[in-house]
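Below: one structure, written as structure tokens.
Our next item is chain A:
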Amino acid sequence: MLTILFDGVAYGMLLFVLACGLTITLGLMNFINLAHGAFAMAGGYITVVLMNRYGVSFYWCLPIAFLVVAAIGLVLERTLYSRLYSAPHLDQVLFSVGLVFMSIAAVDYFMGGQQQLIHLPRELSGRWEVFGVGIGKYRLFIIVICALLAVALQLALTKTRFGSQLRAAVDDGRVARGLGINVPVVFALTFAFGSGLAGLGGALGAEILGLDPNFPLKFMIYFLIVVTVGGTSSITGPFLAALLLGIADVAGKYYVPQIGAFVIYAVMVLVLILRPHGLFSREGTR
Partner candidate 1 sequence: MTVALETRNLVKRFGGFLATNDVSLSVRQGARHALIGPNGAGKTTLINLLTGVLKPNSGQIILGGEDITALPAHRRVRKGLARTFQINQLFGEFTPLESVVLAINEREKIGGLAWAPLVAHTKVVEEAAALLQRFGLADVMGERTVVLPYGKQRLLEIALAIASKPRVLLLDEPAAGVPEEERHEVLAIVRDLPADVTVILIEHDMDLVFSFADRISVLVAGALFTEGSVSEISADPRVKAIYLGEDA
Partner candidate 2 sequence: MSSASETLMSSTAGKPETTAMALLRRRNSWRAYEIVLWLIAFAMIFAMPSKALILTEITIVALFAVSLDLILGYAGIVSLGHTAFFGLGAYAAGLFAKHYFAEPVTGLLVAGIASGVLGFVTSFLVLRGSDLTRLMTTLGIGLMLAELANQMAWLTGGADGLSGVIIGPILGQFEFDLWGRTGYIYSLVTLFILTWAARRLVNSPFGLSLKAIKTNPVRASMVAIPSRHRIVAVYTIAAVYAGIAGALLTQTTSFVSPDVLAFHRSADVLLVLVLGGVGYLYGGIIGAILFTLLRDWLSVITPQYWMFWIGFVLIVIVMIGRENLARWHTFLPEPLRRAMTRIANWRPGAKIGGSR
């Protein structure tokens, strides 16, 4: 039982890192970006290629995945996304679905449709038995990294200058511009950073989530759940939502494999009906 809880927490942490970039683009910038999973997939495939073809160490792959995907995100934001910030939501949906389709086909073309495997460093594989609870070393590794990231993010958003600039830019772009904040630059950097995190999450998750060309579609709904259920008023909301979703999903797949996914979607729809601003949002009941 506790093992499942542990796995669930690891899975949830991973989802949080994957989805927290989306919290910002979708939640704060109000851009419906269904292609977020494509950035995560890119991170995963970068890791696979670096490790399996060039023998790069797993630990090096993580920052590289982050940086490369952040760069991709930056380029796409400047060239395409930024033009659609004020476009109707339908256009944003069409655009990002188009991006998903292209990324799926492109990855299929270059890498093939099969599941990709990575070989974790020896010290990360295997598990410890602590009081009868199986603690996977790799999952512990994920929990530690993601927890550190979550704390760092929370601090960055609330304590740094950039964080307050971002919140100002999101609250009221015109006023922020008046205060001398370069809104496009803030948005671009944030978008890049969020994409980078997705890339990192993809790299970390390649082992646990599985990696094949359909990744962006398979996990799109999970990311969206984290954001909509978590709400966007803080980092904590999505964080809790991700944990909850992770535990529920792992437990559901274990105990009630027939209806696990169904229950998750049903709960999501229910939450959306009852609290359209998210379960953990302060303005939720409005």
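Selection rule, in plain terms: all candidates are chains of the complex that A comes from, given by their letters.
Please note the rule applied: contacts are C-beta pairs under 8 Å (C-beta built on N, C-alpha and C of every residue); 3 or more make two chains touch, one makes a residue touch a chain; residues count from 1.
This is a predicted model, so every value here is computed, not measured.
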Touching candidate - 1 or 2 - for chain A as found in this complex: 2
Complex contact set, residues of chain A against candidate 2: 26, 30, 32, 80, 83-84, 87, 89-91, 93-95, 97-106, 108-109, 217, 221, 224, 228, 258-259, 261-262, 265-266, 268-269, 272-273, 276
